[in-house]
Structure formats: structure tokens, C-alpha cells
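Coming up: subunit A.
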Amino acid sequence: MTATTLSRRALLASSALSLLPALTPRLAMAATPGDKIRKLTLLSAAQASDPQEFQAAQLIAQSWRQLGLDVDVRGLPRPQLSDVVWNNRTKWDMTMWRMVGRPERSDPDEFTFNLYNPATIETGYNFIAYNNPDFQKIAQAQRAETDREARRKLLYEAQDVINRDQPYLFLVYPKNVLAYDQSVWKPESVVEQSGIGIRCFWTFLRAEPAGAKRDMICNAAESMIAINPLYISGAIDSWVTELVWDRLMRVGPDGLPQPWAAEKVTQVDPTTIDVVLRAGQKWHDGKPVTVEDVVFSFEAPATSDKSPMYKPFVGNIASVKATDDRTVRFVLKTPSAAFTTSTLAKINLVPKHVWAPILKGLEGKPENAETVQEEQPVGSGPFKVARFKLNEEIVLEANPDYWEKPKMDRWILRIITNTGAALGMLPRGELNFLTDYRGDPKLLTDMAKQNPNISVVATTDMGFRFVAPNERRQPFDDARFRRALSLAINRQLMAAAAWNGFATPANSFVSPALPYWSKPGINDLKADMSEAKKLLEEAGYVVVRGKLHYPEGVKETLDAS
Partner candidate 1 sequence: MPYLIRRLLQMAFVLWAVATIVFLMFRLMPGDPSAAFIDPTFTVEQQQAVRAQFGLDRPLPQQYLIYLGNLLHGEFGLSFRQRQPVLGMVLEVLPNTLLLTLTALLIAYAFGTLLGALMAWKRGGRFEAISVPLVLTTRAAPEFWVGMVMLAIFAFGLGWLPSGGANVAGAQYASEWDRILSLDYLRHLALPALTLAIYLQGLPALLMRSSMLEVMREEFVTMARMKGLPERTIMLRHAARNALLPLVTAFALGFGQSVGGNVVVENVFSWPGLGRLLAEAIANSDYPLAQCAFLLIALVLVLMNFLADLLYGLLDPRVAHGRG
Partner candidate 2 sequence: MTELLAVRDLAVAYANGAVHAVDGANLSVRRGGMLGLVGESGCGKTTLARALMGVLPGGARITRGEARLDGTDLVALSPAARRARLWRDLAFVPQTAMSALDPVYRLRDQMREVLCDRGGLSRTAADARAVELFEAVGLHPSRLADYPHQFSGGMRQRAAIALALALKPKLVIADEPVTALDVIVQRQVLDTFRSLSTDLGLSAIIVTHDISVVAYLCDQVAVMYAGRVVEHGPANAVLEQPSHPYTMGLMNAFPDLESDEAVLAPIEGSPPPLSDPPPGCRFAPRCPFAEAVCTREVPPAVAVTPDHWAACHRTPEAAALRPRARDPLTWRGVAEATA
């Protein structure tokens, strides 16, 4: 043991000593403490797939041990982790989790509505089984509130409730740290989208070659699942679908939705929206894009079960009809503040002549549209699919017929699972745009220092990292316990240590990347170990021989829940 480091053993010893005077009389009074809290397991992505998350979990576990808890961190490959968390909802204690930024999440509605919704407890996002009717009321209200100011007030209120309840223990808003070779791409043409970063539609559309190289070579750290406009298959897949299939609106670099394949979007009344289609658009097979195609694109997920993942996004549409050969009228069931962002900027426009027969062929069969992989996908977006091997490489070509033709010739995505390898490929030109970097950001910035051609851009994500405690299981059903756990976490240290400074502490589902909606001061939760201990003490939890026990009379029963 040295002077420069403080060991866990020493910390444990000193904390036990300091607690002793306070606890002894309490112990004397309390007849019997409750059951000893079992060993808790914190699931996390395996180190190889997400080193930062894994490290954060280690830090959290170490600080919770100081409360007298036995905590184990178990790293699992991410798909296995998803499997356990999503499909075995009663079988785990806590998990590290993340929500990633997506353009349509530029509106806080999705997180507000989905993460805490009792309706999604069994199968959806609310896998922790948080159920607070008060919060649900607020969430519903903000959704229908079309007045921006009023809606913000509701969202501030929502953030306060969540801060009090701590259903999720938010940790950090990580920064997306990405890089590109500025000898290949003109820096001024690379777009940093708010809450997303430079790996965005706008960069891919507008990046301008600085020299002779006209192919953008990007990377992804995991293989693709599918190229399918009716299947929300994975984050990486969405980069491709965004480019191949066009959308009526797109979330702009500023985070606000803007008409895109639509020339004009008009709010006729709170539940009626008219969309005028941009003229002269063509599908990649040369056929024109018509209003029938648009109607089909919004009806297909709604009227069948063949596109289950898109279905919720069109659930609020009462009807969609073409009113002339360029105009489509959407009628909503209820007013929605987020409709433009979460529906018009979300749904892919698909050619009716391709998908209508496919969907017809699927009728009566157990498979749905998600199992379909077109050999030659047809969209109307700025890029066409040239060829693809989902495990290796996807090559897109600029669509010459697109009304804003991309500046690059080809967009190539290479699947490179090894972080170090991806990093090494950037300075050697094997990549010229690092679109997926899950490693140590400092290594990237160090590299950029040595190599002036490499430009690194860090953007605070609108997504976040958090610990999800399973509220079906004791002791996580107790909000005071959760709050104590949350207070014990040193988020500043975590951001500095696990994310090497490329993250900011988080305590809300609204990222500061959405400054209008983020409640000022909400993220200033300071780590306070003694406060955490005090909270536990007040809630009746007792430390016996260094181990935390439930309040008097509480038995640990896991099956009951």
C-alpha cells in the first residue's frame, strides 16, 4: 500500500469504523434487521464490445461495495445481454444500458413516452417495470401539447419526477468521438448534427472531396443485420437505410425537422397535416415516385403486422390519403407535437410496385417483412445499393438522378470488429472516415495530434448511458434505495476515467444536446457517499458486520414479484 493510492480495503475499514458509533445504538434498539441483501449482479456489455461501459460498471460496483453491498459485474456479449434483458425480464438484478442518439430522437417525446410507459413493461422499452401513473399523465400531456413553452414546462416537471424516483440511474451523456481525413474531405463540408455528430445523413450527402479520392470509406464495429426499409434492425443498418430510402422530412443539422422529399409540410389544424411531394423524384429502378407510393409507405406498417417495428410510429395516423397528384393529407387521431419528427422524418418511402407484391406474398404466412432481404434494394434516396455482404462490406453509389446529388462517388462501409484495427486503418487511408469508434477517445485525439490530416470531432450525444435496476426485484422496488445507489455513483470521476473526459454527467433522459428541453441544473447530481448512507439509514437499511441488510421485517423474496 502506498501513499499515492487509497485501497478499497482501507476505504472499507474506515467507513465501517465511522459508521460504527452511529449504528451501535440503532442496533441495540432495532430488534432484528431484515434479511441480508443478496449478492447483486450488475450486467454489462463485455469489455471487448464496450470497454467504457464495462469500466463504468466496475467503478459503480466498487462504490456500491462501500455501502455494504456484494456486487458482481458480469460482462456479456451485447446480443446475449439484450437477450437476457429483453427476453428474460424477471431474471436479472441490474444492467448497464444505453440509448443512442438518432435524428428522430431530437424530439424528447420518444424517450419520455417509451422509457417509462407501463404498456411497454412486458415487451417494450420499459423492461425495468417502472410504473408511475403520475408520470404517465405528464408524458401523455406533453405529447398532445402543441404549444412549445407549455410543453417545455411539462417536460421539466417530468424530469423532476424522474430525478426523485430514479427509475434509471443515468450516468453520462457520452460524446461521440469520430474522425475523418481532411486531406480527403473538405472540413467545411462535414456536417456536425446536433446530438448526433459528424456521422450523419448531412455529412454523407454533402461531404466534398478535397482531392482525387471520391469514395468515402467508413467503418462499423459490428456486422449489419439487414438492408430493409420495413425493419428497424440495428443502429448501423439505419445509417444505410437513411441513405437508400428517402423520407418526407429529415431532422436537420440543427435538430429540427425540415421538409425533404416533401416540398412543403403544412399543419392545417391540430390533427390535419398536408404534405406536398417534391416533383420529379425517381426510384432507383427509374420509375417515378408517386403519391400512391407515399400513401402505401405509411399504410403498409399500419394495416398489417408485417412491419411490427414501424407500426407504433404510424399508430397515431387516422387516415392518409392523396388529395391530388402531389399532395397527401394525414389525419391524426390525437394532436401530436412530435409527429413530424417521429413519424414524417422516420418512415421510409418505399416503392409500392416492389413491396405490395412482397407483402401480398407474405399474407397468411408466419414470416413478416423483416425476413425479406431484397437482392437489389430499391429506394429513392441519394444513394443506391451497389452490392453488399452484411458481414464484410456494403457499397453504395451516388444516385445521379437525386435532386441533391451527393458530392462523393461511393459510400463504402467496412465491418471491422477490432477497434484497434479500425483506428490503425484511418491514418493509412484504409478508412477515410471513422464512423464507429468505441475505443479510448484519447488514443484518437493523440493520433490526430501526430497526424495533422486527421480531424477529430466530439459531439455530446442525445443518447445516454445508465444503470437499469430491475424494479420487479427487491431491493430495487424501493425508490429510496435506488436514490442512495445513485448518490453513491461518482459521475464526474466516471466521465473522466471510463470515458477519458469525453462524456458529461447525466441525471435526465433529456440530453443537454437538446438545450431547449433539458432542465437546467438537473444534471448537477453530486456524488455523496455519506448522504447515500444516510438515506439508506433513514429508509431502515442496516449494516451488520459490513453487509447491508433490509429494513426490519423485510424478507427477501424474488419469486413473488
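Here is how the candidates were picked: all candidates are chains of the complex that A comes from, given by their letters.
Rule of thumb we're sticking to: contacts are C-beta pairs under 8 Å (C-beta built on N, C-alpha and C of every residue); 3 or more make two chains touch, one makes a residue touch a chain; residues count from 1.
Here the structure is a predicted model, which means the values were calculated and not measured.
A.B. asks: Any copy counts here: identify which of 1 or 2 touches subunit A within this complex.
C.D. replies: Answer for subunit A among the listed options: 1.
A.B. asks: Which bits of subunit A are touching candidate 1 when the two form their complex?
C.D. replies: 77, 79-80, 83, 86-87, 215, 217, 223-226, 305, 308, 366-368, 370-371, 373, 387, 389-393, 395, 410, 412, 414-418, 420-421, 424-425, 428, 430-431
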